[in-house]
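This report concerns only the one structure given below.
One protein chain omitted, others in place.
After this line comes subunit A, so read on.
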Amino acid sequence: MKEILSGNEAIARGAYEAGVKVACAYPGTPSTEILENTIRYREIDSSWATNEKVALEVGIGASFVGARSLVTMKHVGVNVAADPLFTLSYTGVNGGLVLVCADDPELHSSQNEQDSRNYAKFAKVPMLEPADSQECLEFTKLAYEISEKYDTPVLLRTTTRISHSKSVVNMGERTDAVREAKIEKNAAKFVMLPGNARVRHVVVEDRTVQLSKDGCSMPINRVEMRGGKIGVITSGIAYQHVREALPEASVLKLGMVHPLPFDLIREFAGKVEKLYVVEELDPFIEEQVKAIGIPVIGKEIISICGELTPGRVRKAFGLPENAETVAEKLPGRPPNMCPGCPHRGVFYTLNQLKAYVSGDIGCYTLGFMPPLSAMDTCICMGASIGMATGAAKVLSPEERKKVVAVIGDSTFLHTGINGLMDMVYNKGAATVIILDNRITAMTGRQENPGSGHTLMNDPTNAVDFELLCKAIGVKNIRTINPLDLDECKKVISEEMERPETSVIITDKPCVLIKREGIFKAGAPLQVVDESCTGCRACLKIGCPAIEWVPGSGKKGKAHIDPLLCNGCDVCSQLCKFSAIQEAK
């Protein structure tokens, strides 16, 4: 059966065909759609975990009792899951375990551009790298065979252009030999105390040597000879760009990027006059090729930063570029919070109160954008609270009042709770705002432990944030309507004054929430032309539904697009002239 699938859809299909029983993940662009597609197969138990570490641990648990499991995350998620990963490398598996890590060269939707291939080498785990959707399916299946044959977890690395590109895929059927789960105790292998781990470390080193040797005859590492002048070692999406830009070059296409098949690389190097490595991000392959004494050109001509394109590869090899760019400077079009977004009122207030806002990861990171301009730091998931604690420790009592951490519901549950517990435990004095919009919005509205529904759409327990904070020991907990600007200003400024930890929970759902009956739009608003003085107060919230219509000179009036307006009423609270009213 032939279908056009994205890399993520093809990985989900591959997992299904491989007989996977458990799939677990924390959403993160560009990996999210893998689990959103494993739910199409009822044979797979798919779930959102609270974070990537837990997701991997769920996968490990299923593997140790014999089932095949799939765990997926974005590149920075691997940082969170690194602790279990490194020791899982020692224990090996029982049922096959594949961890998909989706890198994001060019930072299309990420806070850094780290190269996950380094994790494969660091954790001593084999890594496969597909170059299109067909390979996503096939490599996923192969990864389970390698995992069980070599007794190791396998990393499957994609990049945004693999995860989110679509291409034609020939699909197969689910294997008949699905592994059944049962308890099999084996302490020497699965209990990593020093005595056992020392023994396993030797196994790990031998495994890597063996895989490097066997990699030379794996069909996924293949030599394509097209003449002996130029040879290029490449993998993943870079392979496609090389084929596009250098159709005459001979290519060693690596399907397994760790461990490298060194004998095959030597053989290929011997067949070509000039050897290149074309790889995105770090000189991962290049440095290892150089280390075995083979001269090769790589990062001298290809940038470490950003993603590759056919044009960038062409340029690196001195070929003419076809592109002519439009010289004129055009207004940018950055993403923006939606009309009616419950975050807008909070960030407007924080701007007005001149808070020092310790930010976090989610839609609300857009609170950084002008005109809201109310975010001062953003590092990683859950960092806002710990960083607020640290800043408050060293600031003067007066400046300390300005410190406010903002964190979304899903991010708080991901790794924010620990930060809050630490703040209370160590008597930190800062304000924490939990922006509870009932969903993991930025990655496309996924359910989470606070939303009351699972990935499979079953109703389940919803975390009670207020009770949770109380149990941690927070004394000052207040819940506010973030669309009410007076309430926002009153409560946030009062809590900022307090010389101890306080938590404010906002209580309005995301406007894009999929489940019915959660979000209810208000009646659209309109600007009454005769009353509008053109004072621009309503423009300070940066709502996409409000447009400035220039008049003569500096004059002008605001206009509200009734098709975009969700009737949240935030703008009307800013209008001193009662010019914004319900549309008739």
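What we mean here is this: a contact is a pair of C-beta atoms (placed from the backbone, for glycine too) under 8 Å apart; a residue touches a chain by one contact, two chains touch by 3 or more; residues count from 1.
Convention: contacts and distances are computed from a predicted model.
Enquirer: According to its UniProt entry, is the unseen chain "Indolepyruvate oxidoreductase subunit beta", "ABC transporter ATP-binding protein", "DsrE family protein" or "succinate dehydrogenase"?
Expert: Going by its UniProt entry, the chain not pictured is "Indolepyruvate oxidoreductase subunit beta".
Enquirer: Would you mind spotting which of A:Leu85, A:Cys136, A:Cys338 or A:Leu420 touches the chain that isn't drawn?
Expert: Only one of A:Leu85, A:Cys136, A:Cys338 or A:Leu420 touches the chain omitted from view, namely A:Cys338.
Enquirer: Quick one: say which of A:Gly172, A:Gly311 or A:Gly390 touches the chain that got left out.
Expert: A:Gly311
Enquirer: Consider the whole complex, including the chain that is not shown, and state which of A:Ser47, A:Thr208 or A:Gln240 touches that chain.
Expert: A:Gln240
Enquirer: By the contact definition given up top, give the residues of subunit A that touch the hidden chain.
Expert: 2, 4, 29-30, 108-109, 132, 160-161, 164-168, 237, 240-241, 243-245, 309-311, 314, 321-326, 328, 330-338, 363, 366, 369, 371, 442-444, 536, 539, 542, 544, 546-548, 550, 556
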